[in-house]
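Data block below; observations after.
One chain of protein is taken out of this complex; the other chains stay put.
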Amino acid sequence: MAFISSGYDPKSPMENRVTDIGPRKYDEFYPPVIAKNKGKWLYHEILEPGVLVHVSETGDEVYTVRVGGARLMSVMLIREICDIADKHCDGYVRWTTRNNIEFMVDSKDKVKPLIEDLESRKFDAGSYKFPVGGTGAGITNIVHTQGWIHCHTPATDASGPVKAAMDVLFDDFKDMRMPAQLRVSLACCLNMCGAVHCSDIAMLGYHRKPPMVDHEYLDKMCEIPLAIAACPTAAIKPKKVEIDGKTLNSVDVNNSRCMYCGNCYTMCPCLPLMDKEGDGVVLMVGGKVSNSRSAPKFSKVAVAFLPNTAPRWPETTDAIKKIVEVYAADARKYERLGEWAERIGWERFFEKCELEFTHHLIDDFRDPAYYTWRQTTNFKF
Amino acid sequence: MAFISSGYDPKSPMENRVTDIGPRKYDEFYPPVIAKNKGKWLYHEILEPGVLVHVSETGDEVYTVRVGGARLMSVMLIREICDIADKHCDGYVRWTTRNNIEFMVDSKDKVKPLIEDLESRKFDAGSYKFPVGGTGAGITNIVHTQGWIHCHTPATDASGPVKAAMDVLFDDFKDMRMPAQLRVSLACCLNMCGAVHCSDIAMLGYHRKPPMVDHEYLDKMCEIPLAIAACPTAAIKPKKVEIDGKTLNSVDVNNSRCMYCGNCYTMCPCLPLMDKEGDGVVLMVGGKVSNSRSAPKFSKVAVAFLPNTAPRWPETTDAIKKIVEVYAADARKYERLGEWAERIGWERFFEKCELEFTHHLIDDFRDPAYYTWRQTTNFKF
Amino acid sequence: MAKNKTPLLDQLESGPWPSFVSDMKQQAEARAKNENNVEYQIPVDVVDDLLGVLELSYVDGETHWKHGGIVGVFGYGGGVIGRYCDQPEMFPGVAHFHTMRVAQPGGKFYKTDYLRQLCDLWDFRGSGLTNMHGSTGDIILLGTTTPQLEEIFFELTHKMDQDLGGSGSNLRTPADCIGQARCEWACYDTQDLCYQLTIDYQDELHRPAFPYKFKFKFDGCPNCCVASIARADMAFVGTWKDDIRIDQDAVKAYVEGDVKPNGNAHAGRDWGPFDIAKEVLDLCPTECMRYENGKLEINNRECVRCMHCINVMPRALRPGVHGGLSILVGAKAPILDGAQMGSLLIPFVEVNKESGYEEIKNVIEPIWDWWMEEGKNRERLGELMKRKGFQALLEAVGVDAMPQHVSEPRHNPYIFWKEEEVPGGFEMDINAFRKRHLR
Partner (left out) sequence: MAKNKTPLLDQLESGPWPSFVSDMKQQAEARAKNENNVEYQIPVDVVDDLLGVLELSYVDGETHWKHGGIVGVFGYGGGVIGRYCDQPEMFPGVAHFHTMRVAQPGGKFYKTDYLRQLCDLWDFRGSGLTNMHGSTGDIILLGTTTPQLEEIFFELTHKMDQDLGGSGSNLRTPADCIGQARCEWACYDTQDLCYQLTIDYQDELHRPAFPYKFKFKFDGCPNCCVASIARADMAFVGTWKDDIRIDQDAVKAYVEGDVKPNGNAHAGRDWGPFDIAKEVLDLCPTECMRYENGKLEINNRECVRCMHCINVMPRALRPGVHGGLSILVGAKAPILDGAQMGSLLIPFVEVNKESGYEEIKNVIEPIWDWWMEEGKNRERLGELMKRKGFQALLEAVGVDAMPQHVSEPRHNPYIFWKEEEVPGGFEMDINAFRKRHLR
């Protein structure tokens, strides 16, 4: 494995350096039918789950076949995508904002062969490589984050629970029987690198134990004032500790004030808080982003804790499946999950979904908590 | 003016002392028709503005004639009320929760003479003593507080602006043309001794200048730590001052942090903040208390400041009148003012009522302020 | 002739609405004349001077009252608000001008003999001016001097069987809506519950043991005619558990226009013929009503008992027969942390006269204990709830969390766990951890 230089010379890094050029320009990559009809589209229709047609005022049409997949993707798989795009789509392809892949063709007769090709490709172990679906009033791909694949603060994995959940929801990826679109997401810690805070259903990795303090190394590895300042609940105080006869500067964590947010750990690696029994998933529901009908909504906590039962998180996927089915059966056409819960009342949501309401679900974070309590006698028994 | 003893002996206050007996028991004062039919009422009807009939399952009826008035009331006037009650109502009378007086009779024929009697009584200068009205979808009496009559913290008067407003609203006290009941209230400072925080229309006395500091007397008359602790914005700090060569303990007010709440003045008389130019009225709208249809609502600030133009507060009464008329013309049947404003959108409320929207009306008090900003693209131009 | 010129106030004598200035003037005049030869125990010109000081305020745009000193009657921590004029030399009649709060009877019903007795007493020993009533509900006797306080209290208690109301860090005088006395909708006897708790908690009312003031208000139904939900630390609001009673014939009568909707409350305008769909069904917040084939159906399980349909068709609809009340806690005015309305704590409790309202006291007393234990000086219950969290309140009262407690579950995930809820507890071993995770 010999080092091969690209031409970069570490001794004179500025020589010949190209910077600040940004991304490639969008129109370099537009398929011709897109380039030609940009801004001229008249309407669209979903022909079947995963297949859209957009019609232009020029009379042109573009057919889109959307396929799901893991956004954690090898170059092998990307090359396979390129092969398909070369074969069917003149070498163009795109990704959606939810990590689906879209193959576009400019006439109807190209659609069927494309779909057949896509659906025929499977991994050796049997899962689809390119399942067609994810449109309309169904369940599309789960947006998610790194989890145990790459991050240092997760309280759960990302790719694993997402695979497990999508297996359970697979039929609805390929169908459009929901009352409205249903967006599922996952973030592996409450930094929430994704739209978990406003998804119809969200899995959120959450710690439940205050950080350990690695006294021996803390002063060496961290800036104590920064660690203290990082804590939103002021649970961290400076402290002197005796170790092997030496007095070291360190910190003390007031466990009863800690809400396990991990912000101190972000600032200081000597305050780890992950723990097999403590960590797990918070299930949130009822958020939305669109302004359609109602304003965007935050997701609300529906289940305070579900364990990290690797590799398939069955408690989590069961709860999700249950909520999805009750919602599908009970909500009105066009009604997003949160709109439904608000219409029937959260007391009914918990009853219908057979979820226990625990004290953890009552807001107690700062002043705004008050506004989520019930200031009316209007409630259902 | 010789001192006449009641029998109380200041030297032995406990002798013969009667305490903890509470109020008189309610049923001592029930008119017979009430006593007999309590808990048996079937329904009611408003026969005309100010006149109600309640029908009992026993077949009994009680007719109520409601009259408005100033709750600041002399014993002369109370005696006159007693005369009327004796004459028409077997010596019974009651007050409502909004300071109206109710005369009750047990048969229909007693109603007309009672009304005629009531309406015929006027003060020498011409105002009614007992105007009949205040029911149904109209404007009833204004609940209010002490103002300059008795309190030490008011930023406006109470009885005066109330009289001025009720003169302007008088026709609607005697009518029921509103879309729903419309409750007006007044509190002379933001201690809000009344339901100003959830009234359809509310006048609120408000200071606009930070307290003066009476350094010379402060340490003598106040407990400095209490004054400092009283400030919700931490605008007050201890300070030493030189007066006539002596160093005195006092406090310093950080004007830019002060929101003129007067809580420091409540704790310390050496921090007065009233000022002719600074003080005036905040107009709030859209609150409600009932749970009917929608949950109770807080009143919102519609006009940040109107001056104390004694004796008739024309700027305030004009604004109120305007809002009332626009509401009456625009709202739907049963729609409370706040329900109307929410339906049409606050941008329309300001437009229709021709009120200027100023920066003062945007919430900037603590974390919950965020939730009153607009987190959607849904708005009207 | 009036003692003080009051050109500004005089302008408030015109206009139709009853003029407090005219009333004060007639009272001032009557005192000056003193036709009944009352031996006034406080200055004869008290009302004149009150007019004078008020006029001065109208000129200055500022109040002329100083902070109240601590005045009161022996053994009580409340009931009197001390007040002194800041221009006593100009207005000696109101140099001292203390207010007394007299506990009002339930429903504010009166017999005239009682009222006349009160008027005589107040003419004699006070200004002869009152507020009927104060915002909390008391009869307010407006203005007397310190030496009269005990005298008045003595006469009240000995001759009128009447006690003072609350002020200070006490239970304040409880108040109720007219309720079953004259209202068809009351789901429990507001007057009796109000009276009984007032009597049983006299000690809390008169002797300040609380961190701050505490208010009870009793509403017979969710219309909240005594505004309990907005103005009481503890609001007792009537509701019911079973089904709305329907008289289908009366429904028809409304639909056919034979009975005016809303008890005729909208008679002042022509709103067109009654439209049950628009005026009732569409305004029902839960859409739980149907009107088909001349029959009204209510899906009572989904009804939130908001009262709207009942309000609109009082002859056809009535609350259920299984009455009780909801308890909401923490309402208060804006100082210091912003206003609060009451938050629902107990969705339903039986109102049981026979038990002495024990079920209700079992909610009240643990709350007081908690507040007295945890509350800071001048911290209202609502503020304590905000500071400590709703969960802490639930624990104090021994009530389990339920979705009825919230309008929506929390949207932030900052969930606190109790150590005993988390397997293995909070103590983790950093050295074991470092074996799994090298530094």
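Chains here go by letter, A, B and C, matching the order in which they are written, and residues are numbered from 1 within each.
In this text, contacts are C-beta pairs under 8 Å (C-beta built on N, C-alpha and C of every residue); 3 or more make two chains touch, one makes a residue touch a chain.
Predicted model, so just to flag it, every value in this text is computed and none were measured.
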Point to revise | Omitted chain - touching chains that are shown | key: A, B, C
Check your understanding: Of A:Pro154, A:Pro210 or A:Gly345, which sits in contact with the chain we cannot see?
Key -> A:Pro154
**Study point:** For chain C, residues in touch with the removed chain
**Key:** 60, 62, 64, 66, 86-88, 334, 338-339, 411-414, 436-439
Review point. Footprint of the hidden chain on chain B, which residues?
Key: 190, 197, 204, 206, 208-210, 212-215, 217, 221, 255, 259-261, 269, 272, 275, 277-278, 282, 284, 286-287, 298-302, 304-305, 342, 344-351, 357-365, 367, 369-381
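FYI, only the chains that are shown with their structure count from here on.
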Revision key, fill the gap. Whole-angstrom distance, CA centroid of chain A to CA centroid of chain C, is 49
Practice item. Calculate how many whole Å lie between the centre of chain A and the centre of chain B, each centre taken as the average of the chain's C-alpha atoms. Key: 51
Practice item. Could you give the separation in Å between the centres of chain B and chain C, each centre being the mean of its C-alpha atoms? Key: 12
Review point. If you look at chain A, which of its residues touch at least two other chains?
Key: 367, 370-371, 375-378
**Study point:** chain C, residues touching no fewer than two other chains
**Key:** 222, 229, 237, 285, 306, 337-338, 341, 407
